[in-house]
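A protein chain is absent from this complex, but the other protein chains hold their places.
Chains: A, B and C, in written order; residue numbering restarts at 1 for each.
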Amino acid sequence: MFIRFITTGGTIDKIYFDAISQFEVGDSPIDNILTEGLVSFDYDVVSMFQKDSLEITDDDRLVLKDFIENDDANAYVITHGTDTMADTARVLGSISGKTMVLTGSLSPARFKTTDAVFNIGLAIGAVQSLQSGVYIAMNGQVFAEGEVVKNRHENRFEKVADSTTEN
Amino acid sequence: MFIRFITTGGTIDKIYFDAISQFEVGDSPIDNILTEGLVSFDYDVVSMFQKDSLEITDDDRLVLKDFIENDDANAYVITHGTDTMADTARVLGSISGKTMVLTGSLSPARFKTTDAVFNIGLAIGAVQSLQSGVYIAMNGQVFAEGEVVKNRHENRFEKVADSTTEN
Amino acid sequence: MFIRFITTGGTIDKIYFDAISQFEVGDSPIDNILTEGLVSFDYDVVSMFQKDSLEITDDDRLVLKDFIENDDANAYVITHGTDTMADTARVLGSISGKTMVLTGSLSPARFKTTDAVFNIGLAIGAVQSLQSGVYIAMNGQVFAEGEVVKNRHENRFEKVADSTTEN
Partner (left out) sequence: MFIRFITTGGTIDKIYFDAISQFEVGDSPIDNILTEGLVSFDYDVVSMFQKDSLEITDDDRLVLKDFIENDDANAYVITHGTDTMADTARVLGSISGKTMVLTGSLSPARFKTTDAVFNIGLAIGAVQSLQSGVYIAMNGQVFAEGEVVKNRHENRFEKVADSTTEN
């Protein structure tokens, strides 16, 4: 089993720089999480962007799509900011024959309390179990691309139907 | 989506009691892990045993199997000690129409550094993505029942074929 | 033994708000740290400001000084941003008959890796062991007011003499 991890920034990668009292996107904590998870499969990590997801452009999404289409792996876990995760999923939706799971976190991986470790595990469990396609793994659920939105008010992901009904 | 969690003890549940200077199986940390993982699906947690997996008997396994067969859920994550996890998986293998994922951890969930949070995420990603059957989710991989053994020397799970070849 | 804790903001109190992707000063983690430290002395926590220390004004310092002078406790641990901690210590230096220890942290208390817990322990060890006066407890050292500066380049506190020599 081989998984290619692609990091694009977002809250999961946020790091705090004291000197300027700001919170910026830094190196991905993905290697640390996989080490602590004692994983025994083969993988590598590609750092593609280091951006808040609101700053990821349509051009960025095409760069990401192009990379995956021309890459030889079959399974991808893509970490991404949550605000536009569904937008990026949509662009990747036209790739066929590969399983791609997007995940991220609602609080930074460097925090004492964070959903990052759990979410990476969730995405890895999903990517090796699902048929080809694009999925979002957040809040303990694996959603197919197109059926999921981020409910910003509740700060969580949910099915489009639930969202329409409940909001 | 509904998942029934069943806890049976094992390292993941280990807790340290100072008074007697021993490390015993305690309440399951599963609720804390799900809270930190910000899960939004429905679930409950059944505490079935609090045993080291070497102490789980064949009778215990039949009790567990009987419980699941007569229960109305379709998806189960079962936490279990690692030493006999594959044995319990085998007994559950005759249940049809349900997806059951066993997981646990190689260091206690209460430790600063632990694979427990990651593994619970992994199992949850798998249980909602797979067809019915019994699986073991450990070391970042989801193994079908019957194809996996614990390599005690390396302290990790691996496919039977790999194990035969490598050991 | 009674210690009055006074919080004023700073990195130790920083909390991350996802919605606006910023890192702001939030409720103090001091109660959590004292609970985890299993402390058995009497204390209370007064939240005086929630400010980056660069935003603490001379008026704020006089408010703090006035509060302590008119308060009935003898031992104070004051959490404070690091950039102007020495300035606040100087203003408190004219209070007599009380022991005041300022501390804070170089990374937020909510981080997985942080100096906050250690520093609060350090300050508590100092405040009950020292004669009256104002002290800064950072980087494992307890400095008397007036003999310490923050070396911003090295991001640590040091004695004035060391600083003059080394920088």
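In this text, contacts are C-beta pairs under 8 Å (C-beta built on N, C-alpha and C of every residue); 3 or more make two chains touch, one makes a residue touch a chain.
The model shown is predicted, which means the values in this text are computed figures rather than measured ones.
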{"item": "Displayed chains contacting the withheld chain", "value": "B, C"}
{"item": "Missing-chain contacts mapped onto chain B", "value": "11, 14, 16, 18-19, 21-23, 52, 54, 82, 106-108, 110-114, 152, 155"}
{"item": "Where the missing chain touches chain C, by residue", "value": "1, 33-34, 36-41, 106, 113-115, 117-130, 137, 139-142, 156-158"}
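Everything below uses one rule, namely that only the chains that are shown with their structure count from here on.
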{"item": "Interface residue overlap between copies chain A and chain B, same or different (over half shared)", "value": "same"}
{"item": "Distance from chain C to chain B - Cα centre to Cα centre, in angstrom", "value": "45"}
{"item": "Per-residue multi-chain contacts in chain B, two or more chains", "value": "none"}
